[in-house]
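Missing here: one protein chain of the complex. Every other protein chain is in place.
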Amino acid sequence: MSPVDFCGLVLEHPIVNGSGTFDAIAARRTFGDALLHAFPFSAFVSKTITLLPRAGNPPPRLWEAQAGLINSIGLPNRGLAGYLEHDLPQLAALPVPLITNVMGSTAGEVAELVEALDARDEVAAIELNVSCPNVKTGLDIGADPVSLAALIRALRPLTSKPLIVKLTPNTADVAVVAAAAEAEGADAVSLINTLRATAFAPGSGGRPWLGGVTGGLSGPAIRTVALAQVAAVARRITLPIVGMGGVTHGTHARDLLAAGATLVAVGTESFRDPAAGTRISRELKSLQIAESASSNIDVYQAQVEVDANSADAG
Amino acid sequence: MSPVDFCGLVLEHPIVNGSGTFDAIAARRTFGDALLHAFPFSAFVSKTITLLPRAGNPPPRLWEAQAGLINSIGLPNRGLAGYLEHDLPQLAALPVPLITNVMGSTAGEVAELVEALDARDEVAAIELNVSCPNVKTGLDIGADPVSLAALIRALRPLTSKPLIVKLTPNTADVAVVAAAAEAEGADAVSLINTLRATAFAPGSGGRPWLGGVTGGLSGPAIRTVALAQVAAVARRITLPIVGMGGVTHGTHARDLLAAGATLVAVGTESFRDPAAGTRISRELKSLQIAESASSNIDVYQAQVEVDANSADAG
Amino acid sequence: MRVQAPFGRRRGAVTGVDDVGAYRVVHVADLDGPQPWPGQFYMLATVEGWGAGEDERPFVPRALSFLGAGNGQLSFMFEDVGPGTRRLGALRAGDELWLTGPLGDGFELSLDGRRAVLAGGGVGIPPLSAWASILAAHGVDTTVLLGFRDAVHAAGVTVFGGGGGEVSEGGDAALGDGAARGSGAAPHIGAGSGAAVVSIATDDGSVGHHGLVTELLGSSLDADDHAVVYACGPPAMLEAVRALCAARRVPAQLALEAGMACGFGACFGCVVALRDGSYARVCVDGPVLDAARLDAVPAH
Partner (left out) sequence: MRVQAPFGRRRGAVTGVDDVGAYRVVHVADLDGPQPWPGQFYMLATVEGWGAGEDERPFVPRALSFLGAGNGQLSFMFEDVGPGTRRLGALRAGDELWLTGPLGDGFELSLDGRRAVLAGGGVGIPPLSAWASILAAHGVDTTVLLGFRDAVHAAGVTVFGGGGGEVSEGGDAALGDGAARGSGAAPHIGAGSGAAVVSIATDDGSVGHHGLVTELLGSSLDADDHAVVYACGPPAMLEAVRALCAARRVPAQLALEAGMACGFGACFGCVVALRDGSYARVCVDGPVLDAARLDAVPAH
């Protein structure tokens, strides 16, 4: 696989992690330096960092759904200062570029985060999580093109690092929101984040299972929704796209790339297979080799023709 | 199970079908009169009828997803005149009340449909499918509270039959849309319709599999999304709700009822089990009996207490 | 021709499993089900373990034509082409299936004095084999033309003449007097003795004619085109049969396939475009359709 250019970053392959789905620091405690030698992603995306520390939601935080998982983790993190002091040095030791994901409940908060990260060489790019309610409308900022445009307009001048906007899928027309981000100077968009979902405690007569009441659905269950949203966004904008949602195999990564993504993020699948990123990038590579070997003739079509010409096919 | 009052209709149990997921006429050809003797639903919801006939989308129309199905059927139907002439007499022969689902691409079209159905005694209620793009904004009418309000305002005077608005889940805040429907005099809302989704033909390098390019995801994969949307709507409005999305078992029906639904619709599960409606209403009934037998003490909590007091729980 | 199904899905236990060439044959107890008509099909799903295959599939049941039916048993024949058939292929005696059916319209017995030619290949065999038994029972002489990839697949021909879900020997030869094998009550509408002559074509020439089954069909119709062709097989083959029969104005009944979710007309998912511009649901308007209603058999 040839290296991938993403907003000027040169990455070894197109597979990165979804924010909040891989804690490289905890993984290193668990797996030791083997993690660094076989790091599964071509860039590392941090979990969402907020200005102040957050404990996260009360448990239970997980519900196993059908071909998927609902989480209501609630963005626990040490806050900006803690991140810079404790996490950043350890993340900078990873063998790949670092993308730091941030969220704030006001434009001022986000601006402070972006400025602080802009000052750090260890940070290669900034991803903005906009699945956060607008205090005025109650809507997620990322669900509303107007709020989002205002936010990006305020942030864009604060950093020359690549600014990736992580869109929310819980919106009527994600392409319109993506177009607003593009118009205001975002460098890339990433999608999809989780779908709003909930579950009740078994036999409880309607008591929400999750400590956070409502959570987000991820995993294979949302893969086809992700593909539709990535395709819709790719038709509308020209920015590079980080596509994600339910990727468990190289074929899914290839579908997202075919839909117009430049990178593909693996989230929930890393829970089932800690080295999923490596496996998926290899599967993708084999598929790409097989396809280019057939000299740009569509492999599947070729296969169909072979079948159709066989005696079984009459 | 005691009868359920839904907008003045007295139904034998709370389980109906989702529009477009059970063709009672074709089912009678297949299963004969046995269908009538064991009709699985307490009311029958027709597939969406439009003013003019529609052939529907070119095949393929189905993609099997993870714990779900994507369809891009494209609302094939005989049109209003054909429905009234061919379908209505046969549907009127069913042993349960008939709810006719309609859609139009302009308010005028919908008005014509509603007026024509209002005149027919065989029709017990009218369901309005608003997952249809607004010609001006491109957004689904049902994704936008303002367009939806205008539509209901125009329709409400045209019929005294119960008017159910079938909301689209592909929106930022379904509760706001539901509130708009309530404010304009809708009698009930139903949700969720399918989630926008797509799939590529295997190995095609990105050619959409579905003849209609994009389709809608249904089945267990969307169940937790449905539960969250029904709960959000029930918190906002007081109208009766028809809850649906991924119901395959009585426990799922009970969760939707606990979330605030009055009726529960079964869609995709009828494909796997033609008599699913009967099974699910029975499962629901057993659960309700078990729960009321414990004199309103939460059965599950009681069970947990038993476990906690057992020696294993020490 | 349609036999109505009991309403709903029912459980049936697998009574046995055979390998026939490259194909798997599964026998299922169905004590209370009606006797289906050839060309009809069932929607099948395993009771356990449906849903955990490649990509978390299968989700919906799979449509399979019956190969044989009788003595309270149904048999099905298939090749592993995806997660559904893979799971079905893992069934062992005692395992259980959900089954709904018989479904759809089967073949029509409308020969009007013409001879019967059955043409097909691969997993198109089951309805043709079931149909051959009925024709034999009615004393109709039939010509059976089958195409396969190679000898391993061609061994699938041995299901012919079995009927009732049993598998007997057979091959590229006359199968003998069919009336003796079929259900005795059938009226003797055929002019002959109910014998079936089977010819095979293989892609690699390892058995029978080296080439396509449509070449056999062409020769057969060249010799005598006062025939009705009954066909089932992969789309490209069916399309070749359709075109060949259309060119010769020979009536043909095609047993089509389509991706299905329900099998009983509920989902409108399984449509095929008709000549008149409308769509027919393969599950309730077919799967057997008069070839004259189609402009072409679609690739999927």
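Letters A, B and C name the chains as they come in the text, with residue numbers starting at 1 for each one.
By definition in this document, a contact is a pair of C-beta atoms (placed from the backbone, for glycine too) under 8 Å apart; a residue touches a chain by one contact, two chains touch by 3 or more.
Not measured: the values here are computed from a predicted model.
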Contact list for the unshown chain, restricted to visible chains: A, B, C
Of C:Pro34, C:Gly51 or C:Gly89, the one touching the omitted chain in the full complex: C:Gly51
Given B:Ile49, B:Ala67 or B:Ala253, the one touching the chain that is not displayed: B:Ala67
Of A:Val10, A:Ala38, A:Leu52 or A:Val213, the residue in touch with the unshown chain: A:Ala38
Selected residue (touches chain absent from view) among A:Arg61, A:Lys161 or A:Arg223: A:Arg61
Residue numbers in chain A that touch the chain omitted from display: 20-23, 25-27, 29-32, 34-35, 38, 47, 55-56, 58-62, 64-69, 71, 73, 76, 219, 268, 270-275, 278
Interface with the undisplayed chain - residues on chain C: 48-52, 56
Absent-chain interface as seen on chain B, which is shown: 67, 220, 248-249, 304, 307-314
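Everything below uses one rule, namely that only the chains that are shown with their structure count from here on.
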Chain of greatest Cα-centre distance to chain A: C
Central chain of the complex, centres being mean CA coordinates: B
Separation of chain A from chain C, taking each centre as the mean of its C-alpha atoms, in whole Å: 47
Gap in Å, rounded to a whole number, between the CA centres of chain C and chain B: 36
Interface hub residues of chain B, defined as touching at least two other chains: 65-68
Junction residues of chain C, two or more chains touched: 55-56
